[in-house]
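Of the protein chains in this complex, all but one are displayed in their positions.
For chain A:
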């Protein structure tokens, strides 16, 4: 038995003229959480579909838990599980029916399938919602039933897809706790996410994927080191002051200060909090009034900019990532 959960060499998947996955090499050890970070359309989902035997690679090889995904697909399917966008539950059925259905498909007899379903519903706080159709569930409940459906038989490797997108902070923390509990039980988790802070919270190591290729790999602190210790976000009170504020910040910080789509917003990578404090004091001294400021973790977009020289969302949706991050910070 190999100690690698996932091992790929030159994995390629093309759709027509698009190389959705363009030569991915991965070596992911067993145990813990491995983050798979990248914008929409980077090739995350396509890669995971191949690893989970849902589609066949056009070139390259992949071994999951020591088994070849093409030639030993059944062995792979016995050991892995998928959640969320990768593999949904049936919205027309109730939570209990979904879990019983999966229990039966794994070979539990009727009574045992029902017992397992009820045990999972209780563990995930869904007992009261057991007889409701899943389509009536809230976002947090939906995420919990997705995860419960993935562990009807405890998998050795779980593909967890953007588990907290669109969740309120409380539900997000619940999901994070669930993931930590699974890791404590020895399950390896491959987490895809668009949020650096989620990868930061959960993942031991992170692969950054962009345009079908792995462009960086390391712990979250290693990745963040590539973009400075953090980023300063500033909103001036009057948009007319923005250029003046930008000049002051560039002088004090000694780095490029970026403007945002928001006409009052500026942000910049900073080496240390002390430097940020000095820059803010200088702004105050020049009489430029601020609506708000914050010193935060670099966003995925900033990591991308540093690693690739282009924004994470090079596609038409420029600004979408920024908006999402702002909403999350505001929440």
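One rule holds in what follows: a contact is a pair of C-beta atoms (placed from the backbone, for glycine too) under 8 Å apart; a residue touches a chain by one contact, two chains touch by 3 or more; residues count from 1.
Note that in this section contacts and distances are computed from a predicted model.
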Identity of the absent chain, which is to be given by its UniProt protein name, from "DNA polymerase IV", "NADH-quinone oxidoreductase subunit J", "Transport permease protein" or "Putative zinc-finger domain-containing protein": "Transport permease protein"
Among A:11, A:37, A:182 or A:253, residue touching the chain not depicted: A:182
Residue in contact with the excluded chain [from A:42, A:62 or A:151]: A:151
Identified contact with the non-displayed chain, of A:27, A:119 or A:222: A:119
For chain A, the residues touching the chain missing from this view: 49, 52-56, 74, 77-78, 80-82, 85-94, 97, 101-102, 104-109, 112, 116, 119-120, 122-125, 133, 149, 151, 153-154, 169-170, 173-174, 177-178, 180-182, 184-185, 187, 197, 200-201, 297, 329, 331
